[in-house]
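Every protein chain except one is present and positioned as in the full complex.
On to subunit A.
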Amino acid sequence: MGTTKTIKNKHSTKHAANGSGVKGSKQAKYGDKGDGVIKAKKNHLSKAPIPGQGVKGRPKISDILKKRKKRVYSEKELGIPELNMITPVGVTKPKGKKKGKVFVDDRESMTTILALVQAEKEGQIESKMIKARQLEEIREARRAEADSKEEERKAQFEETKDSIRKKRKRPRGGKDSDTNGFKAFMAEEQAKASRPDKTKKKKVSFAPE
């Protein structure tokens, strides 16, 4: 008690006494009391056969469990909807790709792009022209049809007009011409009225003397 020792490395002395330099090691916990002999506790457990261990060739259960825990699922495997993720859809960048813009400055690549664009544009214009021609043909056909119909109608109209004219030229007393009948009647009446005038002789009579 009375003597004090100067310790250079207190950790080394404190825990080194336990056999290991680590504070919370098993040796430190259970203690070997400095004799260097480690007593094995629970010897019965170590001696008892472990159920999985007995058969050789089979993997241990603990190993299987460890393996399962280690498995990491990718985002595709999980089936999380894209919009529900932490990072927005457009923000994720493909891995392993070079950062920055890729410039097109050499003539070959420019010519390739140009050829692609021009072919596409030519195709578009061509299809537009074909479509326009087809539409024009359809329009022409419709117009021709409309013209023929119009002519037909006109011809029919003329025919009916002619027929009506012919009907008018018929002798009076037609069954459908009431006005004509009336006129005829009036004319006859007039004739009757005028007839006696013509037949009457003028007479001059004197009173008898």
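One rule holds in what follows: contacts are C-beta pairs under 8 Å (C-beta built on N, C-alpha and C of every residue); 3 or more make two chains touch, one makes a residue touch a chain; residues count from 1.
The rule is short, and it goes like this: contacts and distances are computed from a predicted model.
UniProt records the chain missing from this view under the protein name "60S ribosome subunit biogenesis protein NIP7", selected from "E2 ubiquitin-conjugating enzyme", "60S ribosome subunit biogenesis protein NIP7", "Geranylgeranyl transferase type-2 subunit beta" or "Exosome complex component RRP40". When the omitted chain is restored, the residue from A:Ile125, A:Ala155 or A:Met186 that touches it is A:Ile125.
Among the residues A:Val117, A:Ile138, A:Ala155 or A:Ala184, only A:Val117 touches the chain that is left out of the figure. For subunit A, the residues in touch with the chain missing from this view are 101-105, 107, 109-111, 113-118, 120-121, 125, 128-129, 132, 136.
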